[in-house]
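Apart from one protein chain that is not included, each protein chain of the complex appears where it belongs.
Read from first to last, the chains carry the letters A, B, C and D; within each, the first residue is number 1.
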Amino acid sequence: MQASGAPIVELAAVSKRYRGADDPRPALDDVDLTIHRGEIFGVIGESGAGKSTLLQVLSGLVVPDAGRVTVAGRDVGALGRRGLRELRRDIGVVFQGIHLLSSRTVRDNVRLALQLSPRSERPSRAAQAPAVDEMLEFVGLGHRGGHYPAQLSGGERQRVGLARALVARPALLLCDEPTSSLDTTTTADVLRVLARARDELGSTVIVITHDLDVVKALCDRAALLERGAVRELFTVARSDYRSMPSYREQVRRELM
Amino acid sequence: MQASGAPIVELAAVSKRYRGADDPRPALDDVDLTIHRGEIFGVIGESGAGKSTLLQVLSGLVVPDAGRVTVAGRDVGALGRRGLRELRRDIGVVFQGIHLLSSRTVRDNVRLALQLSPRSERPSRAAQAPAVDEMLEFVGLGHRGGHYPAQLSGGERQRVGLARALVARPALLLCDEPTSSLDTTTTADVLRVLARARDELGSTVIVITHDLDVVKALCDRAALLERGAVRELFTVARSDYRSMPSYREQVRRELM
Amino acid sequence: GCGAQQADAPGASDGAAAEPTTIQVAAVTSPMTDVVEAAGEAIGDGFEIELVEVSDYVTANTLLNDGEIDANFSQHVPYMEGFNAANDGTLTGVQPVYNFVIAFYSKTLDDIADLPTGGTVAIPDDASNTGRALKLLASEGVIELDPAVDPYEATVDDIASNPKELEFLQIPISSLNTAYEEADLVFQWPSHISALGLNPEDDGLITELDDTFALHVVVREEDADSEATAALIEAFTSDEVREVIESNETIEVAF
Amino acid sequence: MEWITELLAQHGDAMLEALAETGYMLVVSLLAAVLVGLPLGMTVFLTARGGLAEHRPVWSVANMYINIVRSFPFLLLVVFLIPFTRAVMGTSFGTQAATLPLCFVAVAIYARLVEQILREIPPGISLVARTMGATVPQAVLRVLLPEARSGLVYALTSASISLLSYSTVLGVVGGGGIGDFAMRYGYQEYNDALMYITIAVIVVCVLALQGIGHRISVRLDRR
Partner (left out) sequence: MEWITELLAQHGDAMLEALAETGYMLVVSLLAAVLVGLPLGMTVFLTARGGLAEHRPVWSVANMYINIVRSFPFLLLVVFLIPFTRAVMGTSFGTQAATLPLCFVAVAIYARLVEQILREIPPGISLVARTMGATVPQAVLRVLLPEARSGLVYALTSASISLLSYSTVLGVVGGGGIGDFAMRYGYQEYNDALMYITIAVIVVCVLALQGIGHRISVRLDRR
């Protein structure tokens, strides 16, 4: 499905070179890109191509050297501290490094996102617990809610990060390698959640991934970054995440 | 190629249940497994299946509740502090969480492994720098040697962790999701390094991965873990990592 | 105190050498230090005085008793005796040098009889000055002390009768001037109270001059008759020292 | 061991009173540390360059307060504050009044420790607060404080031990307390046995304090 909505993300001639790096290559090099409301957009590219930088520019965490970044109609570079804060409350982010709070249980890590969501959209205290539990079930961690992050496996942590980003049902979802440590069964579960966020809530989703199966299963369009520049823009003939094989099925097919 | 050497890793009836977890399921459940010298062995399984636990048991980081773990002829459970240290010096580990030293440059992070390797096998100071640089070239980070970890992308960090584990050319290499954040080009580069470690140095390699392509390209055998138990043991009809398509090639083929 | 083993006195008493013999004399604060310095200028050939400034009276005695220094000039004899008794000390006062009038002062009162019931009285927090202050109050009938106790060693616990229900605030000598601003009655030395422009003759509500409390040159007993001690005594009774004492309104010559 | 019971019969009450005075000074100054020092330390952390609420002027003032108070040798601070103490408390002497300078130091010491601990939180944690659009109070209450709590408790133990040591010199303004007790009755009046017993009491109290702090801190650490 090609996106039909108005633009929600626009980058115009955005460039970024990290200071202090003895490497002269830019992390972003004159990037022009428009992403539409309701779209699921993939960002692919080799390691170090600038994918994470692109995402950080969108939420104002990295300030580009040149160019203009517009998100939901707001010029990110022109936002003050307060404006940035409001923008960020509308955006869910899944970090590549995950960064769970070690002092909170899994359940409380996820609830944090609800507690910080804009007051107008914040569910009542009573409604938070079921929302959190539902999201944990979704990522297959219903039985781990009371654990602390240090007690989780790598993939479990990644799924907590996902649940945290999703639970507040943000209008724009930025995911940096959300399934990198997940097997296909769990990946399919995650993709299902992302697709539902778009279909049922109208969220726009931007997914960084190196896994082309994910792009094929989920995305409407995708951009290939190379050395900070958009090398190619694809419209994906989307296959259906529902048809992704279960891990056991896949193992049987491929290894037996 | 089926492994032919003597056993280097043997697990007999190994079980582990984490204390403090309110979940009654064991992380390892009566595991019997033998891995032979010179083998490349894959460990696969869904998230939370017990893969990382298995690896940690091998280097004595997690003490099993029951069963016997033998590595390189040594009973891991019976080793004292000193014996464990010596064992660990023969083992290279790539962590799922990576854990680079933030105060050291990329180059010095990798050199650390040389500095800690057993004195008898430690290259001279003069020989260390070229060995490190060679390994960084290998993982495609020749130009990043002087950077600090905080200045790297996710995949770059993962590759530094790999270089660190490989540079001392250990007899046994334990890799926990070494390519989870890498595109296929870089993955193929990494697999090439692992295969060379086995072919040229006779290292035994145990790889945890959720990526079946990696298993097919690299491993001689693989174990499928499910809820802590070995569900299935495969002998892999190995395809050749050299035939893994480059990322751009793969993108062209799958998305265009 | 602390355990006192006898250490070698650094060549104090054998005055035969060609090099002048250094006599180390501890003192705590001005005007004691000024007197020691004046004595240093006056001392005879073959000796010189080195001033050791310490900020604690006990330490001044400990150092002397342990043989680390040769003399001190920081106390009166009752204080010294207290030290000797408690520490098996062998100190002896060999020469009184100056004396001074201690007094109670008040910012608000002109007569000790006006002392209000429940008033605050600031007195020193060290043993010998506490006794001295209480003894002075008792001698004026403000309080009564337990007759079984040596008045020089009395503490606030030995007050037998306190008809005005006075509250006693015990603080270091150096803080008593500050208390002058707040308390109804304050004990103080003349050398300190002068900083507030006061003196015992004009401003003291009750005063005491007791030769028992003259400040002494103190040495170890075994050195009492040494040549160095003789030289010290001569120096501390010299015209230079007399001049320093006389130029200071708060103290008077005691030799 | 009879001399001990004898000694305690004679001085036990005074010692208990001194302990109570120290307890009072510690409790009040630790309260100040938590109520004022903790927010102050957070402020320095948050308003520093690159902080969540970067703000040079505020940072300068807060940081300067901490530095100046900490740089005063405590004895001099007590003396320096006498006029202020008198203005605020009506008197500059006695246990209550002596607690005021102790509070100033408590605030400064703990604020610096808090800042130091917050600086050790992995930067990714601040990042989480930032990307979630947390307001500064939210970041503090929901993210930073919980993450740092184990260290904060340990630092409070540390601070209280420093304060106990500082309180010893409050005899200057008649503050009393167990340290001053050891000085006056033990040292100045040559009652060595009493001095050692008092010191032993102090050491035991500190060990207990440290033990409790350590235990709570370990329990709060979930990493």
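Please note the rule applied: contacts are C-beta pairs under 8 Å (C-beta built on N, C-alpha and C of every residue); 3 or more make two chains touch, one makes a residue touch a chain.
What you see is a predicted model; the values in this text were computed from it and never measured.
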{"item": "Which of D:A33, D:L46 or D:A155 contacts the chain that the document leaves out", "value": "D:A155"}
{"item": "Chain D, residues in touch with the chain not shown (by the definition above)", "value": "64, 67-68, 70-76, 79-80, 112, 116-117, 119-120, 122-123, 151, 154-155, 158, 161-162, 164-165, 168-169, 179, 182-183, 186-187, 195, 199, 202-203, 205-207, 210, 223"}
{"item": "Residues of chain C (touch criterion as defined above) contacting the omitted chain", "value": "1-3, 5, 7, 26, 29-30, 52-56, 58-59, 62-63, 66, 68-69, 174, 177, 192, 195-196"}
{"item": "Positions on chain B where the hidden chain makes contact", "value": "59, 61, 81, 84-91, 93, 95, 97, 99, 101-104, 112-113, 115-116, 148-150"}
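Everything that follows uses one rule, which is that only the chains that are shown with their structure count from here on.
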{"item": "Rounded Å distance between chain B and chain D, as computed from the means of their C-alpha atoms", "value": "48"}
{"item": "Whole-Å separation of chain centres (CA-atom averages), chain A against chain B", "value": "28"}
{"item": "Distance from chain D to chain A - Cα centre to Cα centre, in angstrom", "value": "45"}
{"item": "Of all residues in chain D, the ones touching two or more other chains", "value": "none"}
{"item": "Residues within chain C bordering two or more other chains", "value": "none"}
